[in-house]
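Shown here: the complex without one of its protein chains, the others still in place.
What follows is chain A.
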């Protein structure tokens, strides 16, 4: 029996080694936490950490759609600040529902602008999205000089606090978005085109695939996801802020790479980035519990992005 079993065992080992770094990272982290800070793994704190990871988890879904098509979206910071301003400043004297509608419209506009500039004028996606984020942030900061941010809409705060069967609602939203996204990637024509465009854009274009439309759709989806993240974050904090979600863009980039999504590579599926989002959030909580401050957090974030990028460029 032993010889027949060995290849299976070895195949399993090989499959484990081929997994994105996020899985191994999470395992190591959980073991470390169990040894050093067991209270982090308690039934009270774990759901809270998962709730905190929800915005990042959602952002990574958008980011990975864009990255699979060899593009990138770093505009989430500006979108979230604008969403926070629209919802909390009372600048436009409208009902909460209308304000949320305006936010979605804003997300649509940002996505379309990003997409058009990247697809039509072929500008670098990183520069375009950073510039768009800069424009949005600049306008909001200039506007907030005249009107201090107020409280978030009551029902957003309620929703952020709500639990269904012990699981926080934001986590359910996250999981609820993951499933259709994963199905879309695996079974839809869009998902197949995305894989083809990512692995070889020229070949995809020559084969008649809607190369540019795939990139464009990714950017619109990613901007809309940023708006959703903004809703959740505003609900968490309960009031407007001009620093809300500023590290989401970088963290979603790190989580996507750690989760196995590389520019033009469809590995890792949707589960990898989700695990990576939880891993990063857990990591920052763990390090905070060990007394690591803002400087250490930034240094670690930079090191993680560089290390993950390095691992993937070596494997290619």
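Definition applied: a contact is a pair of C-beta atoms (placed from the backbone, for glycine too) under 8 Å apart; a residue touches a chain by one contact, two chains touch by 3 or more; residues count from 1.
By definition in this document, contacts and distances are computed from a predicted model.
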What protein name does the UniProt record of the undisplayed chain give, "Biotin carboxyl carrier protein of acetyl-CoA carboxylase", "Spore germination protein", "SRPBCC domain-containing protein" or "ABC transporter permease"?
-> "ABC transporter permease"
Sole residue of A:89, A:125 or A:241 that reaches the chain not shown, by the stated touch rule | A:125
Identified contact with the non-displayed chain, of A:33, A:54, A:72 or A:152 | A:72
Would you mind spotting which of A:161, A:192 or A:297 touches the chain that isn't drawn?
-> A:297
May I ask you to list the residues on chain A that touch the chain which is not drawn?
-> 69-72, 117-119, 121-128, 130-139, 141-142, 145, 201, 211-212, 215, 250, 253, 263, 293-303, 305-306, 309-310, 313-314, 316
